[in-house]
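Reading through the structure tokens given below for one structure.
For this view, one protein chain was removed and the others were kept in their places.
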Amino acid sequence: MTQRSIQMDEKIISRVDLLNICQDVIEKGNTLLTPGVADYSVVKDVSNLNLDASALPSKISYKSYVFPRTEPVLYYKRSKNDVQLIDVNIDSKKIVILGAKPCDANSLNIMKHLFNWDYSDEFFNMRAKNFIVIGLMCSHFDEYCFCTSVGSSPVSEKGSDIFLIPLDENNYAMKIITDKGKEFITPYSGYLKSGDENRSKRITENVKQPDVAFDSSEVYKWLGENFESPKWEGVGNLCLSCAQCAFVCPVCHCFDITDEDYSYTEGRRMKNWDGCQFGNFTLHASGHNPRDIQSKRYRQRVNHKFRYYVNKFGEILCTGCGRCSRGCPVSVDIKEIVSNCKNDQKELR
Amino acid sequence: MDKQNWEPKIAAFVCNWCTYTGADLAGTSRLKYPANCKIIRVMCSGSIDPVFILKAFERGADGVLVSGCHPNDCHYNAGNFHARRRWDFFHELLDFIGIEKGRLQFSWISASEGKKFADVITKVTEDIKAMGPFTAYKKMNSEFTIDFPEEPSELPEPEFQENSDKETE
Amino acid sequence: MKELIKHARELLENGEVAAVIGYRQVSAKRTKPVIITDPEETSALVFNEYCLNNLAVYLTKARIKLLCKKNDKVLKLAITAKPCDVHSIVALIQENQIDRDTIHIISFNCHGVAKDFGFDFNGDNLASKCITCETHKPLYYDALFGEVKETPQASDTALARIKEIESMPHNERFEFFKSEFDKCIKCYACRAVCPLCYCQRCITDKTIPCWIETSSHQRGNFAWNVIRAFHLSGRCTGCGECDRACPADIPLSLINRKMSMEAKNLFSFVSGRSLETPTLVGSYNEKDNNELFM
Partner (left out) sequence: MPHTAEIKEIIDESPDTRTFRLRFRDADTADRFEFKAGQFAEYSAFGDGESTFCIASSPTQKDYIECSFKVYGKVTQSLRRLNKGDTIGIRGPYGNWFPLEEFKGKNLLFIAGGIGIAPVRCVINNVLDLRDEFKDITIIYGARSVSDLIYKQEIKEWKARRDIKTVITVDPGGETASWDGEVGFVPAVLEKNAPESENTVVILCGPPVMIKFTMPVLTGLGFKDEFVYTTLENRMKCGLGKCGRCNIGNVYVCKDGPVFTYAEIKKLPQEFNNFKFQIANYKLQIAFLKG
């Protein structure tokens, strides 16, 4: 994850050859993921693989392959007075993601700070180490996309190990970004032809980009000064307290730990996704709840993404993919909220 | 486990006032019936939540029996009437989801029907034996489980332990 | 539209209602809910084929009820509701969650809505609940707007799918639903958007004892979805919001629809159609079908 970026000449690869590489990846027993409409799914057959730069981000991001929605962290068995504990072996299969959206590709880079400050999370690191992200330029955006407002863009190479730019229907320009990407592509170098940087540059420069909706540093400042702002109530009334936004988010990382018995003496300790919008996320056993109403919970969400994470790790906890807003049952749009917060005329909702 | 020797595990949720007393009567009358049913006494058939049944399946039951007082005999006047509507739905729902209707059976057994209790238990056990183990649900249960290495220890008696004697007296 | 805005404005200006829950347009083919307390803002209100949300869900929220309390007086709450949303409101009234006297229902003659935002409104993209809809005019209302228009024709694919599932053997059905439920990520969006999921504390939030495992593995997902479907049987009014909200595209409304069909078959009951009849699972009849029981 932390390899230093290396500059390599740009290559060209044909679609057929790309599929050949994919075929080989699968044959070697590795997992190949591509984005679909709903989710990133495992590819079994490369023949009908669709690499579409003009698709919207899938409904659910691929974070579940590094940070699964549920996973055991330890097993226990109770006997009369003793408890036997067994650690979990982390399955460390190589996973190749083909056609990751630039917004998604950056997600592991953002999350790794959290999982590695103070204590490094083996579960995350082992999986992230075996992840190869092949990003694909994005040529389509909708009203919810705002990658450009959080420092990314449809042609951003951030987080990708290898980055593809479609030149025409059958050819892609390939940029190898990291050592990990180089290591991955070396066995296949026979497929690569040398390319012309100007050609791909022309394409990336002409890609339509979403307008910058807000200035994140101003948002940062506003959040610091307006913690008690009554404006939060507007969105608090509207939001229904599900965790759809957190669970589809490529960088939301809160989790819950719970014990489950699967027989009378044996059980497992599970780590599950959790969402800060749930009413009982911060509920104490005494019945006291620091964030008892929805407006406080939504305020926490925005603050965590645009202020606290920046303070702590220097990055915005958001990739601008717009999934949370696109999928929200009541169309709460984080882009709209964040861009309206500074405007006194507008309510947050 | 070979099919020949396989014995189903059945959870029977019975109401305190009628069926449980009926089971008592079956016992004091020395009627014979299979020992596969583990009886769980609840206050009323109306107080049995469908989550109990799912939990029974989760804990490895192959079938479930729910039994209460006859209509109009409920100790709480209407508990079994409410239950009846609910069970209609739940039975249809499980059927639609893919759990055979025979896995979940219902009966009304009064306190005086010791014979009926023995008959119902026999029938349910035979039905479920004919259907075989509930492998589909068990497969689902086995996700994220591991086998612990065997070590001799004094384990507390598990509630659902297989019973070696086939019949009780 | 003008009449709607005028009406809402009058209600707020005369102090008859504390707030109007309605829709506002965000882009050509998308609306979103809005809660209006200021008469000036009523101009944002719209009603069209993209008003998908079932706003009845807001009626049970404590914070919305709080809006109605003004100077020791409890004001009414106005809600714009499609005729099918009125069913949900009726169901809520029947279950004593809200009082008919505190709700001012603004409804419309409806000819269907699109299946999701961003789709053209035509027969192909009609929401599945609209295909079999019989109430184009609301059953209960305090104000009615909108002109009567023809609903586009479409085939009932959901029914065909239910029939298809019913024809499968049990083990295949089980595998089908298991794989569908396996997609569940337990975000509980289905619960959040459902107007009839109004419990203050859901059974999944209760952990002593823990009946439904909170982990979203196969078994936990299966238990959650089955129990939710059960809790809605005989109550679901078929608004289809759970389907739309689900980020994993689980066909939740298939099960809900199947259970509604059972309610009709077994008890000739359709949820949310009449304020006079009691709720199905909250009442009983001594003459109910007894075949199930030995």
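The letters A, B and C name the chains in turn, as written, and every chain counts its residues from 1.
One rule holds for everything that comes next: a residue touches a chain if its C-beta (ideal position, glycine included) is under 8 Å from a C-beta of that chain, and two chains touch if they have at least 3 such contacts.
Note that the structure is predicted; figures quoted are calculated from it, not measured.
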item: Omitted chain - touching chains that are shown; value: A, C
item: Absent-chain contact - pick from A:52, A:179 or A:256; value: A:256
item: Chain A residues that touch the omitted chain in the full complex; value: 74, 76, 78, 81-83, 85, 87, 114-115, 117-119, 121, 227-228, 253-259, 261, 267, 269, 274, 276, 280-288, 290-291, 296, 300, 303-304, 307-308, 311-312
item: For chain C, residues in touch with the removed chain; value: 201, 205-208
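Simple rule for what comes next: only the chains that are shown with their structure count from here on.
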item: Contact graph of the chains (line, ring, star, complete, other); value: complete
item: Chain whose Cα centroid lies nearest the overall Cα centroid; value: C
item: Most remote chain, CA-based centroid, reference being chain C; value: B
item: Separation of mean Cα positions, chain C and chain B [Å, integer]; value: 36
item: Distance between chain centroids, defined by C-alpha means - chain A, chain C (Å); value: 32
item: Chain centre separation in whole Å, for chain B relative to chain A (CA means); value: 46
item: Overlap residues in chain A, where contacts from two or more other chains coincide; value: 70, 270
item: Sites on chain B at which at least two other chains make contact; value: 141, 144
item: Chain A-facing residues of chain C, complex; value: 26-27, 30-35, 53, 57, 61, 63-64, 67, 117, 183, 185-189, 191-193, 205, 207, 210, 213-217, 220, 241, 244-245, 247-249
item: Contacting residues of chain A [partner chain B, same complex]; value: 70-72, 75, 77, 79-80, 82, 84, 86, 262-266, 268, 270
item: Sites on chain A touched by chain C in the complex; value: 38-39, 59-60, 64, 69-70, 143, 236-238, 240-244, 246-248, 256, 258, 260, 270, 272-273, 275, 278, 280, 293-294, 327, 329-333, 349
